[in-house]
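Encoded as structure tokens, the structure appears first; notes follow it.
Every protein chain of the complex appears in place save one, which is left out.
Each chain carries a letter (A, B and C) given by its place in the written order, and its residues are counted from 1.
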Amino acid sequence: MRNDMFSVLRRSPFSLAKTRDVALRLGAVIACLALLVIATPNSAQAFSDEELRNIAEQLNDKSATKKVAVIEEMAADGDPRVAPILKAMLDGDLYVRDSDEHVVIATKKGKVFTHIDIVSGEEVGESSSKELSKIKINNRLRGALRDALATLNLFSPDLNIRSAAVEQIMDARDPAMLPLLLRAIDREEDETLLARMELAQATMALAAGETTEERLSAIDVLASETTPQIRAVLSQFVASAEAEGYEPEVVAAAQDALESVEGRLSTWQTIGDVYRGISLGSVLLLAAVGLAITFGVMGVINMAHGEMIMIGAYTTFMVQQALGSILPSGSAWSLVISVPAAFLVAGAVGVVIERSVIRFLYGRPLETLLATWGVSLVLQQAIRTIFGATNQQVTAPDFMSGAIEFSTGLVLTYNRLWIILFSIIVVAGIAAVLRYTAFGLQMRAVTQNRRMAGSVGIRTGYVDALTFGLGSGIAGIAGVALSQISNVSPNLGQTYIIDSFMVVVFGGVGNLWGTVLGAFSLGIVNKFLEPMAGAVLAKIFVLIALILFIQKRPKGLFALKGRAVEA
Amino acid sequence: MTDYRQKYQMTPVIGWLLKDRGGMILLGILIAAAILVPASNLLLPESSAFHVPTWMVSLLGKYLCYALLALSVDLIWGFCGILSLGHGAFFALGGYAMGMYLMRQIGDRGVYGDPILPDFMVFLNWQELPWYWHGFDMFWFAIVMAMFVPGLLAFVFGFLAFRSRVTGVYLSIITQAMTYALLLAFFRNDMGFGGNNGLTDFKDLLGYSLQSDGTRAGLFVASCVFLGICYTVARGITQSRLGKVLIAIRDAESRVRFTGYRVEYYKLFVFTVSAVMAGIAGALYVPQVGIINPGEFAPALSIEIVIWVAVGGRGTLYGAVLGAFIVNYAKTFFTGAMPDFWLFFLGGLFIAVTLFLPKGVIGAVPAFGSADRQSLFTTWRKRRANEGGKA
Amino acid sequence: MNKKLQALIGAGAMAVSAMAMSAAQAAETIKVGVLHSLSGTMAISETTLKDTVLMLVDDLNKNGGLLGKQVEAVVVDPASDWPLFAEKARELIEQEQVAVVFGCWTSVSRKSVLPVFEELNSMLFYPVQYEGEESSRNVFYTGAAPNQQAIPAVDYLMSEDGGSAERIVLLGTDYVYPRTTNKILRSYLNGKGISDEDIMENYTPFGHSDWQSIVADVKAFASAGKKTAVVSTINGDANVPFYKELANQGIKAEDIPVVAFSVGEEELAGIDTAPLVGHLAAWNYFQSVESDANTAFIEKWHAFIGDESRVTNDPMEATYIGFNMWKQAVEQAGTTDVDAVRQAMYGQEVANLTGGTAVMNTNHHLSKPVLIGEVQDDGQFDIVWETEGTVVGDAWSDFLPESAKLTADWTYPWVCGNCEKPMY
Partner (left out) sequence: MSEAAAIQKNASDEEQVKSAQSETILYVDGVSVTFDGFRALNNLSFYVEPGELRAIIGPNGAGKTTMMDIITGKTRPDTGDVLFKSEIDLTKLDEAEIANLGIGRKFQKPTVFESHTVFDNLLLACSGGRGVFQALFHRLSDAEKIKIEKTLVTIMLEDKRDEMAANLSHGQKQWLEIGMLLMQEPELLLVDEPVAGMTDSETEETAKLLRSISKEYSVVVVEHDMEFVRDLDCKVTVLHEGSVLAEGRLDHVQKDPRVIEVYLGR
């Protein structure tokens, strides 16, 4: 399951500072492990069933400190049955059964919990949550559990578990782990994992190594890497140089290594900014593209555009509610179905608005501003009255949660990646409709010369309605995407309306490509400013830049030149 | 006797004022209100049927400020076709100027008892007053700033925009960008304007306690007077040849250019004047509501102002005043009477007005359907025909 | 055909509407004002509190009302528009003649109505955690002051169980509550030996929806080797996108715990919390607290709102406490007269929903227990830490030089909200 794999990969470096606490408990763990590693590991049966049951019951102790001690003791034993218990505890699946005070691993199915005996590992009855009391953990315990599991898993037959353990050890970076790690290196066959292990070893050897050679070789290994962890390792080493009295040549070497690592990291930072800019751009694009039609093409200053997005988001919510019972949670289908649904719902609303209000206002763009503003107020209140003012929850399907994480610290979250892709598809779709379909042709005809279009037999009213419907429908689709990153509330639309107008105007009214370019450039500029100026100032700068830009290009990025404009 | 003779022979002011029926009525009412309302509030006993309660006085005062704001928008939108979606910015700037004065007046009566620094500076431990706060302890300076700062902003912004011939929705959107940028800027606590909380907890104005009925009445009168003056000025402008040029620009900008007028200068002039009026409105508004904060920069507010004008009737000046009162009264009433559904009514009102009263409420009153308004509507119809629904 | 006419219509209509109401209620009612935004940006949070007050009033009337009279809630909508708050407050007090007002969420709305309540000597109960630095004779603050939320929270973060954080990120929306709170925290942390280079402060606009860069920055900041924790004073709308980004970028609670002061059950209702398990919030109340009073309250709430899935949260409890305190004070004073009730308020005790009792102090702030909860995968919080006994709300923070000097005490001999020495 991808998530689990990443849940490990995703872990941010150095989660565990080398506090006294950690040192001690790892010390204990290693001491014992050292023994049992020599005596063939993973096969030891140090615990009798009775002992295991008793010690497990101590996991329910009040004091976290005691719990930590117990966890270490269990881990140190190396009993293969321990790992599943600790894992369950980490996942919050470890309970005490009220009936017989036994510790059981309980997994929830619907309303029922199935109990698995920690000793035998077999199902031993089931019950409701009432008869179980959960063994509580906090962040400190999570840390302890994870380290314990790491040391246990270092020799696990499963490669994934092993590599996860290595990452964890690299995070902890406790010299006490070095001997254990070395032993693991001896046994490791997998090349890539071996490399990681050696890297981990290097991170520790830097400080722990006895000889200058060891340190220098460690630095060589590290210098070739490009991760924030390594930067921290080196910078800490350099910082503590004279305190620890390291050899000058070593320190110098470390300094060089540090610089090279930092240099490479900064380029990755830039890459990250660009990506985030594109991602923001894609969101802006989705929000604006519907407006590019209702406002850009039809000239309706559509203040209700934001509400169309909102309607799309609420449609997504309703689809999920409707399908929630049928589909497993995290299924992609509800979202997939939401897209056409949102298009139809928002589109229909759009058509109604066009027929009932806007069609009376063509050629009076400023009136459309007032009317649609009224419409937006009504729609907001309507949603509020129907669904209530509070947020609605739209769960993210599995394929949209999580992220691809590069060791260089660059994180590409799936939902952002999908939204970028989605925005491109949507735009391509619109372009296709405008260019290749009869409707697109009629639409352009009507917007360019209504009377002429009418006289050649195009039903202009019909085209108007559909055009507005199209724009609204696309806004609805945007709502589906935005429901994944933003909150689904009656105010959703207001969040995006201003930005949408900025994008369309910046790109040049009536020009789809202008909107695309506008969205991405605004996004990227914003993201480059943000780290320097902070989010608020960045936004202000972007707005000022927009104002000044319009001075240079009064008709936006892509403006038609010549007489056409004046006509 | 053809009417252009009277139009140009009479001493101007009286001449066109007499011709302006709506204006006369408005000014008459303003004068009456300026006398009666405070009188009945201060002199008549609470029990009297004609007693105007204090909350009503300050409420009306607030409406008057909104009316003045709407007037300033109508001057540029109704007569010169400049649709500003950022006029709230000028209003708020004027308000902040006044707010800064009132803030300085608190003196050491602030919670921290600092004689110079406003409270919000003290608890974010600022050491001394930022330079731009100096001088605001003087009333005249604050008043000058309340007009100068919005005026200057409008002048610079307008100079850039009109010189490079930014028109139509492009202009509207960048005005919106302007007010939005200011909104964000004033939200920042580092700006030294009290961040989101803005300026509040005012004590007194020129030594008169803001809490006292007398001061309220005074502010109410002041609002009436300034609305009257600004109306007269605005009417003066629109009646002059300059006003005719403005209308000409609204209807056929390029023709005006080819006739040899520097369109950008005319726009710049009226835009600046309008901004100054908005600034005055803001300065009058703050002491009556007791708070000024970045919320006044919100683009939504600026859009609402335009809606007031449209509801009342664009291009008539008095229509704008009427519109401001109608919409804001409706808001006051419905938010109390039906708090859960009032947006339906307000939204519905806007839709209805645009659909059924294209000339606004005032346009529905035959007596006020002036020739100007007439043609404004026909222009729309023609433009629709010509442009075939393209903006 | 103009302003004056409008004014008259205005006066008329208002009077009529007022009369209509009172007529219906046979004038023998005690009016209670509810001043919460039902539209605009704050509706998302405040609507719930309106319903809470209505529920409490409903309940009170079922049990025979107050002083033998029925209690009537007068609801208005200030629409998240701050000057409108002041206008509406005036309307409630002068027109509707309400005995007390429950309302406001944001600091700015409170600041906006404050002069009105002081001028007309009325009474406001303010149910939301806030930045402190205020004590008005006419306001009772039933939400948490910084020392009842922020300080304990960072104490916990720095404790062993909290993960012994040595590096703190202060994320906030750019307005006065986060600014002030973070100022207090910074000086507190410095006092605890955490130097400024181990503190990162970052502010974002209201409703900030794109958190990629900032979350990435936090990760970078955390990669320096010391245990890092985040203290979030991010407000309202911005939270959902923030937590979604947090989840997707995989910031695990045991690596970088985030403790929030403005995120409760209500805010989490919009998020799938499975990836957020272990992140923290500090409040005086959590729905998950097991106590009979709480269970009863939740049942009552679900019955009243007619929706089993609706959650309860801290400001609701604050409202509950405030309302009951006012009720007791009125009964004790035998009148709804503001001055009498105010005197009766001091030392008034109400049982918390979380067990123990809340006491109203003479600085108009409550003594309440402080709880720290961990987000669970069901959107609820699991209490991982709580103060022994209650914490007295400080109107004036001890960690800001200017305010440390000040005392708020509305009883003799002080009779002052911000004095360095007693009045008498």
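Following the convention adopted for this analysis, a residue touches a chain if its C-beta (ideal position, glycine included) is under 8 Å from a C-beta of that chain, and two chains touch if they have at least 3 such contacts.
This structure is a prediction, so every number in the text was calculated from the model and none was measured.
K.L.:
Thinking of the whole complex, not just what is shown, which of B:Ile237, B:Ile305, B:Ile326 or B:Ile362 touches the missing chain?
P.N.:
Of all options in B:Ile237, B:Ile305, B:Ile326 or B:Ile362, contact with the hidden chain holds for B:Ile237.
K.L.:
Looking at B:Ser48, B:Asn125, B:Ser212 or B:Thr259, which makes contact with the chain not pictured?
P.N.:
Answer from the full complex: B:Thr259 touches the omitted chain.
K.L.:
Could you please point out the subunit B residues that touch the chain left off the display?
P.N.:
Answer for subunit B: residues 2-4, 8, 12, 237, 240-242, 244-245, 247-248, 250-252, 254-263, 265-266, 269, 371-372, 374-376, 378-379, 382, 386 touch the chain left out.
We take it that only the chains that are shown with their structure count from here on.
K.L.:
Measuring centre to centre with CA averages, how many angstrom lie between subunit A and subunit C?
P.N.:
The separation of the two C-alpha centroids amounts to 30 Å.
K.L.:
Could you put a whole-Å number on the gap between the CA centroids of subunit B and subunit C?
P.N.:
Chain centroid spacing, subunit B to subunit C, equals 35 Å.
K.L.:
Rounded to a whole Å, what is the gap between the Cα centroids of subunit A and subunit B?
P.N.:
Roughly 46 Å, centre to centre.
K.L.:
For subunit C, write out the residues touching at least two other chains, lowest number first.
P.N.:
38-39, 174, 203, 205
K.L.:
Going by the contact rule already set, what residues in subunit B reach two or more other chains?
P.N.:
Counting only residues that touch two or more other chains, subunit B contributes 184, 187-188, 340, 343.
K.L.:
Hey, which residues of subunit B end up touching subunit C in the complex?
P.N.:
Subunit B reaches subunit C through residues 25-26, 29-30, 32-33, 37, 52-56, 58-60, 62-64, 67, 111-114, 119-120, 122-125, 184, 187-189, 194-198, 200-202, 210-211, 289-291, 293, 295, 318, 321-322, 325-326, 329, 331-333, 335-337, 339-340, 342-343, 365.
K.L.:
Hey, which residues of subunit A end up touching subunit B in the complex?
P.N.:
Of all residues in subunit A, those touching subunit B are 295, 298-301, 303, 357, 360-367, 369-371, 373-378, 380-382, 385, 446-453, 464, 494, 498, 501-502, 505, 509, 536-537, 539-540, 543-544, 546-548, 550-552, 554-556, 566.
K.L.:
Can you check the complex and tell me which residues of subunit C touch subunit B?
P.N.:
Subunit C reaches subunit B through residues 1-4, 6-7, 9-11, 13-14, 17, 38-39, 75-79, 81-84, 86-88, 90-91, 94-95, 106-108, 111-112, 114-116, 119, 133-134, 174-176, 179-180, 183, 203, 205-206, 400-403, 406, 417-418.
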